[in-house]
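One protein chain is absent from this view; the other protein chains keep their places.
Chain IDs A, B and C follow the sequence of writing; residue 1 opens each chain.
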């Protein structure tokens, strides 16, 4: 399974990104890590180029919303049926509640949304999700 | 003016009591300090014996209520018209609100009730009260 | 029947106490889970342990408090006794307990152990299976301690001085010593059957302007009196002074001299622990700042290398804390202990030398008293003012020592009364004090010094 990952927007929090790469590799994924400060378009290009199964976006500095709202436009334009879209990290500015955050990002086209959820907890859920999707 | 003072009941918090004595003397009162661990009856006896103008009771450990409820009985028995009854300190167990505490102690017969009020703030009010009472 | 045994039977025969089955109690202690013994926990876990204070009138509320403490993995539970029981006024305690049970209001500031009895209390103690420390402040704690030990409470705080001078107005000194002698004996007795019962002195005293020399002397004395009766595990303690350096110096001298005096008097086979009290003086009327204050205390406890810390709560200024606030303080304290790594070992040679000399001088004066036993020497020393605790409410306490804080907030001796502070030490103390002026200036300074954390 191929995963494209990175941190979206003008966000340079790299620590989780490094750990995500390690953890994904340990779980047997083929990882294309675009690193921090990556724009949605770059992510989309990489997904198409690598024929990835998963796009796993991180955002920590709270500004993801402005950068990710247009995902649904790309999903209209390209055929991404087999791609799973995941976003996680700290998804709002200030203290925000998961129940407000999750539906919002789902409406943009994300399949899985993890707000302030530990990395490995999220990746466990992702693996389960992928298994179910396949079967 | 004569003041009988002390800490009521099985209460041995002496620090405020020492400071009260100092402050009352500085304000020109004649002070009879019965110290800590003094029962209501002892206070009443002292008031009668010294012909005091003020009975100023402290309580810090939260147990004043049980010891002071009977003040109104003494007030029925003796003529205490010229005596001002004051209580102050920490007047309930646990965190309690002044608006619950004050009416209760007033109903027992106290003229001035100071719950978690600084000593000198309280004594200022007492002096003002005495001045008004005299005139 | 031995005299001691007869004495014990007389003590426990009290109209407010249930009947004592000593054989059953001994059996219980023999078989008691080691996890109930703090002396065992000290041996096994070489880290700073956290213990709150706390007591509620009813069994149910006490149980709820313990459940709350359990959630935050509290190392040692407290059982704090209400102040009527402390003064052996079981009748009033009973009345107030009944009122507390009938109404929703707490009419007692602690758990009236005698009225509840050991059989009931033991159910709770063994249920939680965590060491419990008895906190009281009782000059005559004979029945209370019998009841506590029978309940499975295997640490007893207090002592004939520390639970008398700060806690009583006129309880007779000789009785206090004799009654505590009894307590030590009972503790020593039960110590034979399983892990030792731990005794702890209450070094916080009045928590108000007590200079380290007085605290340390009293710690050493109560430790020696306990060891004399056969106690094997003892905790000396002191409370935050307000000056970090003074805490460090006090800790270093207390650790050194407690071992030294114990060994010198032939008690080499004893364990001595150090307990640190989070700030025991007047708190600010602000919960956030109070939380910061107790965090600061925790840092210092770790810095001075204590074995146990006794916590306060952010509600200290307002009244007996809720169980939630109490457990939160433990959680914060344990968290800080966990993350606080790599503390330097600090000492201050000059200050330690001065303090040590002061302590040795006072100890010598006590030992030089002509009386035949240590407790009588100590009793005489209190009467003579050689031991003099500032802000003690007790009528026998000399009340001649006057202390003020130096510009660094260390407590310094301004007037030494009858306490035999050596000349050069007293000069050192006075040299640190900045306040000038007469009696009025000193009184104003003391009032300010009491409120330094507010």
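Note that a contact is a pair of C-beta atoms (placed from the backbone, for glycine too) under 8 Å apart; a residue touches a chain by one contact, two chains touch by 3 or more.
Source: prediction; values computed, not measured.
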Among the chains you can see, which ones touch the chain that has been omitted? A, C
Quick one: which of C:296, C:374 or C:402 touches the chain that's been left out? C:296
Considering the complete complex, of C:331, C:374 or C:443, the missing chain is touched by C:331
Missing-chain contacts on chain C, rising order, are 242-246, 248, 284, 288-289, 291-293, 295-296, 298-299, 328, 331-332, 335-336, 339-344, 346, 348, 408-410, 452-453
Name every residue on chain A in touch with the hidden partner chain. 9-12, 14-15, 17-19, 22, 35-37, 61-63, 65-66, 90, 92-96, 116
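In this text, only the chains that are shown with their structure count from here on.
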Cα-centroid distance, chain A relative to chain B, in whole angstrom: 68
Inter-centroid spacing, chain C versus chain B (mean Cα positions, whole Å): 31
